[in-house]
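One protein chain is absent from this view; the other protein chains keep their places.
Right, chain A next:
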């Protein structure tokens, strides 16, 4: 049991967390560190006012034109094209003066029947009645997605560049080594829920949009600031929208995508633009996907109290029922042997251990045992102290030494804002979580989204997107304990460290602020 009571107290208002050094989190007032933040090329600020938002009140341009009477056939054809069967039936029912009475009455009855069936379906899976924007907001890893200036963020797995999806549906790519910041815009790029760079590739960026998946190919050497929409591949499958989560395989060969309205997980072969639906009944959809860094498993959570862990060799899955709520978020240890996940409505982090198939079964039993309130394997974090609340998302740094937990807070209570709690983790010889501290921003800024840099040389680097539109980076300086690591690509990270002994030679005993 590791409670937030063991944590150092949160900073007083006006203080900002700067970095971790010598085993403690350093802070500064926001005024004094402002120049430093501005000077860093990767700290960005997107004021809400600077974004040109869509005024998307009308779904079509119909209202701008004069009404002119078309024949019933034309209107029916248009309704069939725009709204499918439901649209056609509505059109026939509405134009009851022109059609025979029996037709309008029967179509009205059919429509009522369809609505009744869909409402019945919706009562089984309440999330199906949400609009697609609400659905993305509900299931996104971003806190309060619909009101967020930065809607998605992704570091490139190998280099120091990242992509930021903004509220105005554009994506910007920042690279400290190049002067150009390409802005990606596409007709179909609406309501971006997630972005992710393809591993083992310099250019491909997958974007989860409202109606489809886009895969951009942004040439890193190109000087163009507005790549044309011809650089984007559109991947879509009927019934698979909105896409709320995507994950590339660490080997870069496959892409999986999930939609809360589709019970199938789509496995895309992006180059061939073909997909294999992995259909399993139950759950009513798939909301969140996470591929383990060693590529052997995929976590797929559903909107109901159930999640699945897919094994990626033969694509079979195991069902893991939860009791209380749906699986909100999850993350894998760097070697893919341990899965941490959180359940909506609980303030607990669960851990599952995968070593081989047999142990998986055992840990399943432990899981069940835990639900009857005992068990050693499970680490329970009671986070319901004065700070904290439910957990929005989890993020584990690529070396497996720091775990960042984004707590939702309580929107009603003033004294319980959303906050990021950081744990030190150790996986060898036993799994341990130790308190590290809280990461806080400027006064009034709430963390919305966070991600660790995939290969930061001196420890871990946590990138946080704040509600004000600011993106900051909080470094955690420490020396790795030297366990063998698997980077995102499965490539060993150690040789790189050994190449630069001089960088480490002049360091003091434990950690040091390098700046």
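In the analysis below, contacts are C-beta pairs under 8 Å (C-beta built on N, C-alpha and C of every residue); 3 or more make two chains touch, one makes a residue touch a chain; residues count from 1.
The working rule: contacts and distances are computed from a predicted model.
**Student:** Mind telling me which option in "Methylosome subunit pICln", "Nucleoporin NDC1", "Presenilin" or "Phosphatidylinositol N-acetylglucosaminyltransferase subunit Q" is what UniProt lists for the chain we can't see?
**Tutor:** "Nucleoporin NDC1"
**Student:** In the full complex, which of A:28, A:122 or A:220 touches the chain missing from this view?
**Tutor:** A:220
**Student:** Using the definition of touch stated at the top, determine which of A:69, A:97, A:131 or A:279 touches the missing chain.
**Tutor:** A:279
**Student:** Looking beyond the chains shown, say which of A:24, A:82, A:147 or A:269 touches the absent one.
**Tutor:** From the options A:24, A:82, A:147 or A:269, the contact with the absent chain belongs to A:269.
**Student:** Using the touch definition from the top, which of A:253, A:427 or A:480 touches the missing chain?
**Tutor:** If we include the chain that is not displayed, A:253 is the one touching it.
**Student:** For the chain that got dropped from the picture, name the residues of chain A it touches.
**Tutor:** For chain A, the residues touching the absent chain are 156, 158-159, 200-203, 220-221, 251-254, 267, 269-274, 276-279, 313-316, 487, 489-492, 495-496, 499.
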